[in-house]
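Here the complex is missing a single protein chain, while all its other protein chains stay put.
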Amino acid sequence: MAGNSIGQLFKLTTFGESHGSAIGGIIDGCPAGIEIDYQFINNKIANRKANDSAASTSRKEPDEVEFLSGIFENKSTGTPIAFLVRNTNTKSEDYEHLKDAFRPSHADYTYSQKYGIRDYRGGGRASARETIARVIAGALAESILKKFGISISAFVSSIGNISIPEINKNFSQNEIDSSEVKCPDLETSKKMLELLTKVKAEGDTLGGIISCRILNCPIGLGEPVFDKLHADLAKAMMSINAVKGFEYGSGFMSSKMKGSEMNDELIIENNKIGFNTNNSGGILGGISNGEEIFFNIAFKPISTLMKPQKSVNLQNEEISIEGKGRHDVCAVPRAIPIVEAMAALTLLDHFLRNKSVKI
Amino acid sequence: MAGNSIGQLFKLTTFGESHGSAIGGIIDGCPAGIEIDYQFINNKIANRKANDSAASTSRKEPDEVEFLSGIFENKSTGTPIAFLVRNTNTKSEDYEHLKDAFRPSHADYTYSQKYGIRDYRGGGRASARETIARVIAGALAESILKKFGISISAFVSSIGNISIPEINKNFSQNEIDSSEVKCPDLETSKKMLELLTKVKAEGDTLGGIISCRILNCPIGLGEPVFDKLHADLAKAMMSINAVKGFEYGSGFMSSKMKGSEMNDELIIENNKIGFNTNNSGGILGGISNGEEIFFNIAFKPISTLMKPQKSVNLQNEEISIEGKGRHDVCAVPRAIPIVEAMAALTLLDHFLRNKSVKI
Amino acid sequence: MAGNSIGQLFKLTTFGESHGSAIGGIIDGCPAGIEIDYQFINNKIANRKANDSAASTSRKEPDEVEFLSGIFENKSTGTPIAFLVRNTNTKSEDYEHLKDAFRPSHADYTYSQKYGIRDYRGGGRASARETIARVIAGALAESILKKFGISISAFVSSIGNISIPEINKNFSQNEIDSSEVKCPDLETSKKMLELLTKVKAEGDTLGGIISCRILNCPIGLGEPVFDKLHADLAKAMMSINAVKGFEYGSGFMSSKMKGSEMNDELIIENNKIGFNTNNSGGILGGISNGEEIFFNIAFKPISTLMKPQKSVNLQNEEISIEGKGRHDVCAVPRAIPIVEAMAALTLLDHFLRNKSVKI
Partner (left out) sequence: MAGNSIGQLFKLTTFGESHGSAIGGIIDGCPAGIEIDYQFINNKIANRKANDSAASTSRKEPDEVEFLSGIFENKSTGTPIAFLVRNTNTKSEDYEHLKDAFRPSHADYTYSQKYGIRDYRGGGRASARETIARVIAGALAESILKKFGISISAFVSSIGNISIPEINKNFSQNEIDSSEVKCPDLETSKKMLELLTKVKAEGDTLGGIISCRILNCPIGLGEPVFDKLHADLAKAMMSINAVKGFEYGSGFMSSKMKGSEMNDELIIENNKIGFNTNNSGGILGGISNGEEIFFNIAFKPISTLMKPQKSVNLQNEEISIEGKGRHDVCAVPRAIPIVEAMAALTLLDHFLRNKSVKI
């Protein structure tokens, strides 16, 4: 009810503040007998880390995950899987000057007003550091989906006004991973890096768009009318820090198309039903149709700038604020594993929910 | 779990198929002592009806709502409010030819695959007729929000490639209502009607964009980290038939802005904290900040065309399909009360949830 | 949240007041493709009816159930199944004198205090008439469980101070049904009838105990640690009007036994694991163990008496109250189908929940 859980049958509840002692969560509903792929989970954690790239130079953490329960002899037991990551590299003094200040476009003001109390250190609960719990649980979910052949792959399709020219091309995972900004188009990736360097020098920040593909999703996932698969994906994605928009299939562009352009005709291919096109983005009536699921997510630029901004404080005084310490220029490349995690959590939950539709 | 409920404290569960005996729902959690505004509810139902406009000429229903429980002497009693609308004008024979057919971009195929059985008459549960239950419950929710000064107003900002030039202008409710297509810009409204007439003659269909404003929302609504106010709004809107995208505040445009352009500076106005701009769309960190909440929703064109399309049937044969009976050219104007209903349901639920944050 | 739903995957939400227009509910999560056994459902409704017996002479209703959705060609479609029963035989005038009065041991006073408004006619939502929705949904659940060989059978083991001597005997369904008070022991049944006749003449009322057996429950149902099978059964039973106690297996008697007397030893029977005794009542650690599930439920006597009782009214005046109209002497025999319904709802829900434990 208080909003820190997601999922119905594969349910994640997270906890933790940026500068508290730990971030973590409990997964309730992980099927029993699943071998835990620690390497896969650690790779996802590494993908989320600051990495001294043009986009990211912020706080570095060892980010070692400790699993506390629900695993016996490396297999899930069906009981809750609790895990935590200690916060070690916390420089609370970097935030002392923000104790009474409300940073523009941060959650400082709304948390203060809602709760009447606020852990101001590093954004507290509203910090993107919270997402490490999502990445860990999502990696576990994704490793389970992989056993059923389902794969999830996100990439950066825009940073600022630089975009991939052909978003629908089938990029390989290798092309994505080899880009410092996780943009699989080599030419675009270079331009993004140039833009990032320029904007960093200005003390300014950038946003962008992440595109995500889900392959081999079985037909039938999604629970109409409210828990449509794309509705739950939208909620999961919109719950990520800094996300301002979600679209799937031909998305906002659909609103400009005629029915005869938009509709995907059904065809017979190799004696099986298929589709001529995939403007639907793999979901019809809220239920997966077996085609590739495809969606885009818009991220706003990072709110903390390395240059002065006007704001106010608790005492209703106008002040000037400027970022101190370690901050990224653009969070979008680091958000790739978060998007993949939220997709995996949503999908596995619906995979399990679909098991009771027929008996 | 099976997806037919929305909301936590103000919870709506709906039922009904297009050509079944009735559509309806149960509202559980309506606060006690609320005077029911039947006129307001009936107006919303009327707004959703087909109205012989350029956009809509489809099936007409009396749509009389019967309340079955939870109301005593015209006031809510705190017990569940059940309601239903009988389906009377059902021409099942219009759908007999679709018994075995899968219509392109409809839910026919996925329902068949998921459930192994399908009420094919008029789209069954996947029909937009289901939304009448949302409109009724949403109207009740909106009438409660109005008592607290909160108002919701949606309008059509695009149909096909015709868009309002100034989307952020403060249109009056009268300007919206006086347009046949619910587009408050007179010039744009005319162009939309021309386009609709033209496309109707082609037997084709159109989509569009609805924009929605929420005024006077109190500060503090929204439950991070997963049930952020905009995440729940996104889910609610994406659950409406034919919706392909959602964005709030500066939305997808944010991804192209620099932090210094995007950030809303806090200011002191009349001794109170306010904001210089509202790119955030009234929500920060998932919690309403007291500014206007603003979002856009993209609708794809209606899937049923009055001209032949290729498809397949249950017997894996390729067939040609063409709409029979009564169908709209564009559903977007009729979706206005549905959008307002989903916004009201989401907002009232969070309004109630926020009551237990401080004691 | 407002308490009118039960179940997670097979979820029932009910509505309706004693003298409102209808009682009914929505079942969300009924698996698709189930043939509806209307005869079975109607038999259960009949079992719940007042029947001019020694125990029951109260209001008679035709109690015809109308299914509104979720069924197509007599099979469940996987979409919500809504149903209602009209209240026809409502003599609201019998309750006019109670408008301002709080009847002893009824919910009048607490509903007034909680909600600030109350439908006083016939007890409103607090009336046992509400249970007809449980019986209908429970009958559907039970008919599904029967397909898997699971059977549920409740009987009256006590009325007032008259009890069956051998509660653990395996009574046949026929023995139960042939008793006017649903007590399968012929001698005891006769004594109960005598007691009922005597107490009715006094204008007084009686309670009793219902015992319930579940046979062929598969091993593995129940979700520790909070949703133990017996914990969910307890909640389901305690939610029935007038229930004051629940025990399973050897129940309260267990508290007086030594471990060596209580423990059920595991044995090998026909090469399969079994148990020597069943003090556990078929559930170990909250999970069904394959043995017979057995529990008892205590009902208090009916609160409405046909003789004067002291009470108070809304105006804080002391008054005298006496039942008018039609009231039972003892509700226990009529509660048999309600107990069976709540058992079926609980069991089917856990049956579905157990499907996602292993994948």
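A, B and C are the chain letters, set down in written order, and residue numbers restart from 1 in every chain.
By our rule, contacts are C-beta pairs under 8 Å (C-beta built on N, C-alpha and C of every residue); 3 or more make two chains touch, one makes a residue touch a chain.
Owing to the predicted nature of the structure, the values given are computational and were not obtained by experimental measurement.
K.L.:
Would you mind listing the shown chains in contact with the chain that isn't displayed?
P.N.:
Contacts of the omitted chain with visible chains: A, B, C.
K.L.:
May I ask which residue of C:K146, C:K190 or C:K300 touches the chain that does not appear here?
P.N.:
In the complete complex, the chain left out is touched by residue C:K300.
K.L.:
Among C:D37, C:D100, C:E180 or C:D204, choose the residue that contacts the chain missing from this document, as touch is defined above.
P.N.:
Final answer for the missing-chain contact: C:D204.
K.L.:
Which listed residue, C:K49, C:R86, C:R125 or C:K182, touches the chain dropped from view?
P.N.:
Here the residue in touch with the unshown chain is C:R125.
K.L.:
Using the touch definition up top, pick the residue from B:P31, B:P218 or B:G274 that touches the left-out chain.
P.N.:
Of all options in B:P31, B:P218 or B:G274, contact with the hidden chain holds for B:P31.
K.L.:
Given the full complex, what residues of subunit B touch the hidden partner chain?
P.N.:
Counting only subunit B, the missing chain is touched by 1, 9, 29, 31-33, 78-79, 144, 224, 352-353, 355-359.
K.L.:
Please identify, in ascending order, the residues of subunit C that touch the omitted chain?
P.N.:
So the residues of subunit C touching the missing chain come out as 1-6, 8-9, 14, 102, 104-107, 109-111, 113-116, 125-126, 130, 158, 160-161, 199, 202, 204-209, 219-220, 222-228, 230-232, 234-236, 238-239, 244-252, 254-268, 271-273, 276, 279-281, 283-289, 298-305, 307, 309-312, 316-318, 353-354, 356-358.
K.L.:
Of the residues in subunit A, which ones touch the absent chain?
P.N.:
Residues touching the hidden chain, for subunit A, are 1-5, 8-9, 11, 13-17, 20-26, 28-29, 32-33, 66, 68-70, 72, 75-82, 84, 114-119, 124-125.
Definition applied: only the chains that are shown with their structure count from here on.
K.L.:
If I average the C-alpha coordinates per chain and also across every protein chain shown, which chain's average lies closest to the global one?
P.N.:
B
K.L.:
Approximately how many whole Å separate the CA-defined centres of subunit A and subunit C?
P.N.:
46
K.L.:
Could you list which residues of subunit A touch at least two other chains?
P.N.:
Answer for subunit A, listing residues that touch two or more other chains: 1, 9, 224, 353, 356-358.
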